[in-house]
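Complex shown without one protein chain; remaining protein chains in place.
In this document, chain identifiers A and B correspond to the written order of the chains, with residue numbering beginning at 1 in each.
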Amino acid sequence: MEAIYAHPKSLKPIQTKYCPGCGHGVIHRLIAEVIDELGVQEKSVLLNPVGCSIWADLYFDFDSVQVPHGRTPAGATGIKRMLPDHLVICYQGDGDLAAIGTGEAVHAANRGEKFTTIFVNNAIYGMTGGQMAPTTLVGQKATTAPFGRDPVDAGMGYPVKVLEMLATLEGTKYLARGAVNNVVNVRKTKQYIKKAFEAQLRGEGFTMVEILSQCPTNWGMDPVESNAWLESSMMPVFKLGVLKDELSVSANKEAGK
Amino acid sequence: MAQEKRLMKGNEAMGEAAVRAGCQAYFGYPITPQNELTAYMARHMIEKKRTFIQAESETSAINMVFGAASTGSRAMTSSSSPGISLKQEGISFSCGADLPLVIINVQRAGPGLGGIAPAQGDYFQATRGGGHGDYYHLVLAPKSVQEAADLTYEAFDLAEQWRMPVMVLADGMIGQMMEGVSFKEPKDPAKMPRKPWAVGHQKNREANHIASTQLDPEKFNIVIDERFRRYDEIKAKMQRYEEQECADADLVLVAYGTSARVSLGAMQMARELGLKVGMFRPITLWPFPEKRLSELADPKRKFLCVEMSKGQMIQDVRLTLNGRSEVSFFGRSGGLIPTEEDLLAEIRRILNK
Partner (left out) sequence: MAIKGKTEIDRERCKGCLLCVRSCPTKVLAQDSTPNSWGYYPSKAVAPDKCIACGNCYAVCPDVAITVYKY
């Protein structure tokens, strides 16, 4: 009998603080699996943002740096410039990236910084208890959109499509959107992450994988319902797939296996 | 060749000093009156194949410095007053993570957009901590282009020695004027020892986590207490000042940076009139040189604090003298530099001579 699906090495075998069903846990595992497969645990550095995944440094078993809310791409820039041969992972939520840190995200992308951003889009502020996020859907309820996000009368704006926005910047070389709400999407998302990490290690950048992720607690649903809602409501707004792939051709053949 | 003298602007001299100190990463943003520094770093860092980024904001720049410093590399940013305000959260986080890095503030007149003329209105922000929480960091105040270069060069060593950000607090005049300056030997960043606490190159060691988060109050209190013991050690060892003719002085002028230059002139003019005037110039604004200043306290001696603001350092002077001597203030704000003549008139008024 052989264990074919077991705990990744670069993820510590401890229980996380994340809520039951939370997508962060799956995303952490995918990152750790790819790092194990690429054998780069000893030269990986993660930026853990302010948000639920502020705890990521407790769970990943490699170096991490934590900068103020929204400044993660700036911190990652500083790290990657000093450690160009390292795998630098800029782990962000939708508040961190698309609200307070929009400036940092846009300019790091525009500079073509060679780190990889893992952008966890759960359409809500999780850690602080369910406020409206830049990616909250129109009509979706939040503690700060108690009657649902209303872009018209209440001027609450529309869900920000980050990858589509960043795709216009020449510095971005690989942008893909996955999800962790079912097995097929989990496996596809892992491939996106792997391709982005491999690109980074080849010195190509800027790479970003956006991952639609369920937040049962703040969506007010149980985990199974959350995964269904993610598909029925979020996916029509945030289309899955590879939005941009300008990685070197040779890489595509090699990665196309 | 290190000691050959050159005529240089303060801003550029601080840039050259940083490059020679082995600065591996500089992140800046345009703001008058320190633009020559950013431009100098652009040319010389790129030439030396080191990292230079003109960031999208001062806020972003300080966080790039945070990232670079967390790898154990020598990193710096520079700005002027409004830009330094934008960096305060980053500075608080850097102090909370015990990260060595260098920040240069070429002060201009505030508050608000204010003016671009030199001023000293950021003293509180620099010495009390403009960000949130209990923290301090070294603040070095040059009064000349030479001292600006020397303090910048040394700031990198001090940052690493004390594991904290170090701020060089200059002003627009020191940054913009040209004076003769010579530089110390350049250091090679590649030969700098790797820091055990830094991230990267994780060979047979536990993972390093650079952060300032601590949600458990018990643990956080211990961490802060430890840091404050280090602050006490700095206060014991790092109080720097310059003193001129205070021993017999009836009136001591207390001033730093450009104000100290004006005070020196007024002191000399007063001495020529037979007035016993001395000058006490803090070089470290944090830790404030309270030990020596306190020794000068005397009921028969008066102190006159000279600043290019409405009076901020005067509070430290009063705290130090603790009522044992009379302290008064003379200053100009808005970007004005007090003149020696005006200061001399005030000296004569105080000494009614």
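One rule holds in what follows: contacts are C-beta pairs under 8 Å (C-beta built on N, C-alpha and C of every residue); 3 or more make two chains touch, one makes a residue touch a chain.
No experiment lies behind these values; they were computed from the predicted model shown.
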**Complete:** Displayed chains that the missing one touches are A
**Hidden partner chain, touching residue among A:Gly23, A:Pro134 or A:Gly205** = A:Gly23
**Fill in**
Interface residues of subunit A toward the undisplayed chain are 1-8, 11, 13, 15-16, 18-26, 29, 180, 182-183, 186-187, 216, 222-224, 227
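Criterion: only the chains that are shown with their structure count from here on.
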**Request:** Please name which positions on subunit B make contact with subunit A in the complex.
**Result:** 24-25, 27, 51, 53, 55-57, 59-61, 63-71, 73, 75, 89-90, 93, 97, 199-203, 207-213
**Prompt:** Which positions of subunit A touch subunit B when the two form their complex?
**Reply:** 41-43, 45, 47-48, 54, 57, 60-68, 71, 74-83, 86, 103-104, 106-107, 111
